[in-house]
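Omission of a single protein chain aside, the complex is shown with its protein chains in their original locations.
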Amino acid sequence: MRKSDLPGAKALATRLRQVFEERIPFNRVLGLRLASIEGEEPRLRFDMRPELVGNPARGILHGGVISSALDVTGAVAIHLAHLRRHGIDESVPFPNIGTIDLRVDYLRPGRGAYFVASGRAVRMGSRIAVAHMELASDAGELIATGSAAYVVG
Amino acid sequence: MRKSDLPGAKALATRLRQVFEERIPFNRVLGLRLASIEGEEPRLRFDMRPELVGNPARGILHGGVISSALDVTGAVAIHLAHLRRHGIDESVPFPNIGTIDLRVDYLRPGRGAYFVASGRAVRMGSRIAVAHMELASDAGELIATGSAAYVVG
Amino acid sequence: MRKSDLPGAKALATRLRQVFEERIPFNRVLGLRLASIEGEEPRLRFDMRPELVGNPARGILHGGVISSALDVTGAVAIHLAHLRRHGIDESVPFPNIGTIDLRVDYLRPGRGAYFVASGRAVRMGSRIAVAHMELASDAGELIATGSAAYVVG
Partner (left out) sequence: MRKSDLPGAKALATRLRQVFEERIPFNRVLGLRLASIEGEEPRLRFDMRPELVGNPARGILHGGVISSALDVTGAVAIHLAHLRRHGIDESVPFPNIGTIDLRVDYLRPGRGAYFVASGRAVRMGSRIAVAHMELASDAGELIATGSAAYVVG
């Protein structure tokens, strides 16, 4: 059953947007937007902007923007997997999630007008969760992949 | 022999500041400052600012700020180790350095008025370099450690 | 075009087996077998054996067996991707490949009568290659995932 099919999916998207797009200051710096919470893999999107550049001669994303976007995307994937298990209606509070560690592989230069990050929970224990993440350019080119472990409180 | 003892160390610091503090837009967003290039381990510093927050209820750094600062600090450490080997005067161009991958361990919440990141080259091959990095709070508490591989062009 | 369709695929499999199954002593300790070099993702296989156990009370694989198998599988994937690019006939020597770094996520206990590891090159530069790897049990359960960077000489 897909997330979007669940009753309450729209309300969930609104709640996730409030937290991840509005309430977290550094996510606003990055310009992260929740593009989709359908299916198993949430997708986030952000536009290239001059302040996100790491190499001005080449006009590509800073590595830190990439690692930041992947970390947040993994956390969103774990939130979704957690809520899918415990119920997505508004009475279920969001879990407390902390990143234990993060690995990022930088595969290609971060070139594009916008970027799409997707994430997937590959381990959902009662205490420990692990997500895999990817960042692609607007041309669909794979820019980076990541893996992160989270403590779920 | 320590970096600061070398003739040209002051000019090198100026060049590094131009690149890492001024020319890279996202480093300005982070507010990164080169605090020291003496000895084996360069140190960078940045102040807590509202837009760097990841958890507004707790007032702590966003994980992405931490991973970004560690990535840059590792790159500065590799630059320094490279220049120490090839000569630090202005005729020697800065190497082209690209991050292959990055791992960050988040050890404690990023709480403080300012933060200090330090880095150290643990492998300096002709093509591959590896750095270890740490981030500490103004109270000297270890907040995160990192490890990154770089391709040196 | 799939690897197995290429003329010389059978000879290539023989050469890879000689190197990875026979010539590398520690691979023999692990009992690694090349199960398939078809398609994009080579698969290796090994049987559970008493000496590979990490927790005798639970009868599960040692974490080091898992990391070892994933490292080798990534290297095989990079070999294949390299040979696919440069030609697979016997006149083309195997590349010199060294692991720069490895990350392993341990997702579930390593329980089973045999295990299958698969790998895939996600970056194939002239000097740097990155592979993603997975280890599954005989029941098809995902036990671990890995990511490794290699220098290609």
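Chains: A, B and C, in written order; residue numbering restarts at 1 for each.
Assume contacts are C-beta pairs under 8 Å (C-beta built on N, C-alpha and C of every residue); 3 or more make two chains touch, one makes a residue touch a chain.
The structure displayed is predicted, hence computed values, not measured ones.
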| item | value |
| --- | --- |
| Partners of the unshown chain among those that are drawn | A, B, C |
| Residue among C:43, C:82, C:103 or C:120 touching the omitted chain | C:103 |
| Of B:27, B:67, B:99 or B:147, the one touching the omitted chain in the full complex | B:147 |
| Chain not shown, touching residues in subunit C | 23-30, 50-56, 62-65, 67-69, 71-72, 98-106 |
| Touch list for subunit B against the chain that is not drawn | 103, 105, 107-108, 122-123, 130, 132, 142, 145, 147, 149 |
| Positions on subunit A where the hidden chain makes contact | 100-101, 103, 127-128, 130, 147, 149, 151 |
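Just so it is clear, only the chains that are shown with their structure count from here on.
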| item | value |
| --- | --- |
| Pair of chains joined by the greatest number of C-beta pairs in contact | A-B |
| Where subunit A and subunit B are represented by their mean Cα positions, the distance between them in whole Å | 25 |
| Chain centre separation in whole Å, for subunit C relative to subunit B (CA means) | 35 |
| Distance from the mean Cα position of subunit C to that of subunit A, given in whole angstrom | 30 |
| Overlap residues in subunit B, where contacts from two or more other chains coincide | 100-101, 103 |
